[in-house]
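One protein chain is absent from this view; the other protein chains keep their places.
Right after this comes subunit A.
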Amino acid sequence: MPSDIENINPEVVASLSEREHSLAEDDDSVVDPIDQREHPLTLEEIKVAQFEHIRVDDKRNSVEVLFTPTIPHCSMATLIGLCIRVRLLRSLPDRFKVDVRIRPGTHASEAAGKCKYSWSVNKQLNDKERVAAALENDNLLVAVNRCLTPQR
């Protein structure tokens, strides 16, 4: 129902096109550097996740994603963050440490104290135990999976 949707008309931008596949890549002996990894999310199109705000450090095994909720009071921020995090956990090798945070200054609850919850979204998202616990919850898992199901 339309009334359930927050921010019906977000600004839509074109997504980055897939990097072109060069002939050299077909050669098995060439090793592609790993930081050319694709960012798989179409959240990109509504500027929630942007290429500029993703940092990948292959040597130190760390990935940091800053995302931007479309409006400052977006109630979906936690779910979006959780989805991004789950997607990365599922898609990246285990050696990476993944950080998913709201981009500073774009959401009402990014830090503790500013909102009625004692835990900020950022803290929730990066607490391994809380994420694991969240995914134990069947309803939440269904919601996350629904977000991550490719459109066919």
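Throughout what follows, contacts are C-beta pairs under 8 Å (C-beta built on N, C-alpha and C of every residue); 3 or more make two chains touch, one makes a residue touch a chain; residues count from 1.
Everything below uses one rule, namely that contacts and distances are computed from a predicted model.
Missing chain, UniProt protein name, picked from "MMS19 nucleotide excision repair protein", "Ribosome biogenesis protein WDR12 homolog", "Multifunctional methyltransferase subunit TRM112-like protein" or "Trafficking protein particle complex subunit 6B": "MMS19 nucleotide excision repair protein". Of A:Glu52, A:Asp94 or A:Glu136, it is A:Asp94 that touches the chain left out of the display.
In the full complex, subunit A touches the omitted chain through residues 2, 8-9, 21, 25-26, 28, 31-32, 34, 36-38, 40, 87, 90-95, 142, 145, 148-150.
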